[in-house]
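The other protein chains are all here in position, but one chain of the complex has been omitted.
For subunit A:
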């Protein structure tokens, strides 16, 4: 009898087991240690990769795997009221990892905390130029009055992590959040351990515990996944990405471009800017100096971004056309022989030296005089951002821009608006489009961004857009996980499956 029961149990067990996915602990090896685990700094990638949506959650969440757009997280739904303010309805039955219940007061407190001058919270920067007033309606409801009216407030709130009311205003070392995991061990210099919570409001993730290790050398990170010392290395070197079973490339939301300073002759002439674009053989870089899988850019933001315009075509490689444009400009008195300097940043991305040298020689072939200058981060910043130096010559600043937020507004304002910190020109139509697009919602918003992207690329010829870059990752075969554009800034453990 006993045997029969055991046998039955065995059969039942084996029959049931496929229904339960496996679960267990994993190890993740990252290039750079998180120096802080402060929720309001989670927009910084080395911190966000560990705690964003794992420990600390946000009201809304942007879908980067599919095309669901903005999804509810701690807010169940939201609506804009006739006066332009936003009302958020919060999820019930959510608790923080310290046991306290989550309600609207925590949301207000979290928001006031990031705006406090007692700390240097990074998420504050997304609310520059706005006055935001959060008002608790009841435990489950909160209103945000924003001046000026902010149509993408729900998107902005995907960047604000929620902490319990009463969290010190100064940076904390032990983050408390509503997420599926809590911090259980942090040994600086060695490891950070997150453990799954039993009382999480959502679905229980398959990963029960995640240990984060930090190794600066990409070859070591790749070796660690190979030897089983780690299960995921989100970034490895292209050279090490040799095993198709575990290694693959993904679009990493970085865009490489040359920022043109339109204020200085000869770069103030659109023919000259167009000639710069026609002179570069972008295709030739792919698979040689730039990894296979990288895309040629027609916008400062990568394709999955709202409003990315498929009708805008990459400039063809046309050295003859470039020469002709330069001659035309010269005939009109434009000083096309003035030496132009490319400012690039040392070790900004792999092969930056070779890529810039190749671009320099391609530009010289059509008749430009080009100098190339490599500088360190801080000096590069001086060239890239306003105020620009007086008495400078014509400059092209080579830079890499990251936008994995799904909406171009941050990029467009900083790079192209007249008041943008890194904008090389001023164009009233661009300013107007940015203002209207930022204020629009839904299809109208996408349409306006598309229009702006086409106008910048085809009419203004604002800059020399080059490549949307790819990253390489190694994932153990026992895991079911594909990195996405967001992996650089966020690595949600609940999205990782165990085979």
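Criterion: a contact is a pair of C-beta atoms (placed from the backbone, for glycine too) under 8 Å apart; a residue touches a chain by one contact, two chains touch by 3 or more; residues count from 1.
Basically, contacts and distances are computed from a predicted model.
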{"item": "The complex's invisible chain, by UniProt name, from \"Large, multifunctional secreted protein\", \"Peptide/nickel transport system permease protein\", \"ABC-2 family transporter\" or \"PepSY domain-containing protein\"", "value": "\"Peptide/nickel transport system permease protein\""}
{"item": "Listed residues A:24, A:188, A:287 or A:339, member touching the removed chain", "value": "A:188"}
{"item": "Contact partner of the left-out chain, one of A:219, A:284 or A:441", "value": "A:219"}
{"item": "Missing-chain contacts mapped onto subunit A", "value": "35-36, 38, 44, 117-118, 120, 122, 124-125, 128, 170-171, 173, 188-190, 213-217, 219-220, 223-224, 226-227, 229, 377-378, 381, 384-385, 414, 421-422"}
